[in-house]
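What you see is the complex with one protein chain gone and the rest in place.
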């Protein structure tokens, strides 16, 4: 049962720059909003002992976006390790589905009390699997980017 | 002994918008940086029992600013009440002193533990007076915007 | 026929600060989004000869807002002058209607080709009147803040 997580974002005028389109730094606002909403679904009982931190993010800029446009961020889980997992974000235009950018990021499960990384909690792992594309399911246990 | 507080800020490209100049929301980043640095000087031992919150801010936009420009924020204390005080920020171009914007804001002294406003601590009041223009000194005790 | 313009905004984590709630600079992102959407409705054929610039904005901070909250920005036209008009923004919590902040701002009609302010175009004036509270209609022609 494969789920995709999707949110819609409106491009604010303040998110553009003097070149006329969305500034390169604004894309990360959209990806963070997508991640935050996904995490709220898959780890609703987040607390200081069982939380997550962003370890890295990569963004490929594909096409410009403009003030007033409606965009869609589609997020999937592309890899699940022991203590960390990787997400893929696709940013597309709502109107025609045109790709604007794609990003991948690694999130690490973290205990802020003891200040060290922790194993992915079982209920979180179960929820992450629901957002994995079928083709990736077999790669689940490899943990390429694991911490 | 009248002091003016001054900081320099560099206009980031990300702070401009598609019209080609600094976005109206970015000015508040500069004013907050000025305020934060001033507060660090005049209330270095800030803590949850003796802190400050911003109650209001007003900005008049006078002339556009552009990516890469160096600006100066000059801050003075324009009014001191019982529990609150008012600052004036002037935003000018470093190159020629041209006025870009002016702002005024009211800050309230606050105890975050008990969650209520407090009297301006005496050492803070003494420090605030150093940043008052001479012409304003006589108005000190009126507290027009006071809380 | 009085209309209120309303938009919903989601508080992004990036819009909060280390005190734990929405940073004072982020409110202006919400107000700009509201204004932009309203202007798209009331002046859809905006161009360089017939555009608008923000002359001033004032914000009163009433209560904190937090990451993940849904807020509502309600906008009305509070004054219409010859070349400028004033808007009122109310920022409330979607859940319970609690007031978070209120703002007012003055927008000036502007010709970017000739670089000077212009009279409010008639079709814009007609549209602005639709967003005036009834009690304010009689004050329309005074133009207190006019440019």
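Lettered A, B and C in written order, each chain numbered from 1.
Basically, a residue touches a chain if its C-beta (ideal position, glycine included) is under 8 Å from a C-beta of that chain, and two chains touch if they have at least 3 such contacts.
Every value quoted in this text rests on a predicted model; they were computed, and no experiment measured them.
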{"item": "Candidates B:19, B:53, B:67 or B:118 - the one touching the absent chain", "value": "B:67"}
{"item": "Residues of chain C in contact with the chain not shown", "value": "13-14, 16-21, 23-26, 66-67"}
{"item": "Residue numbers in chain B that touch the chain omitted from display", "value": "10, 12-14, 28-29, 32-33, 36, 40, 67-68"}
{"item": "In chain A, positions touching the absent partner", "value": "23-25, 28-29, 32, 53-61"}
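Rule of thumb we're sticking to: only the chains that are shown with their structure count from here on.
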{"item": "Chain nearest the global centroid, as defined over all protein CA atoms shown", "value": "C"}
{"item": "Most remote chain, CA-based centroid, reference being chain A", "value": "B"}
{"item": "Approximate Å spacing (C-alpha centroids) for the pair chain A, chain B", "value": "37"}
{"item": "Where chain B and chain C are represented by their mean Cα positions, the distance between them in whole Å", "value": "24"}
{"item": "Chain C, residues touching no fewer than two other chains", "value": "28-29, 32"}
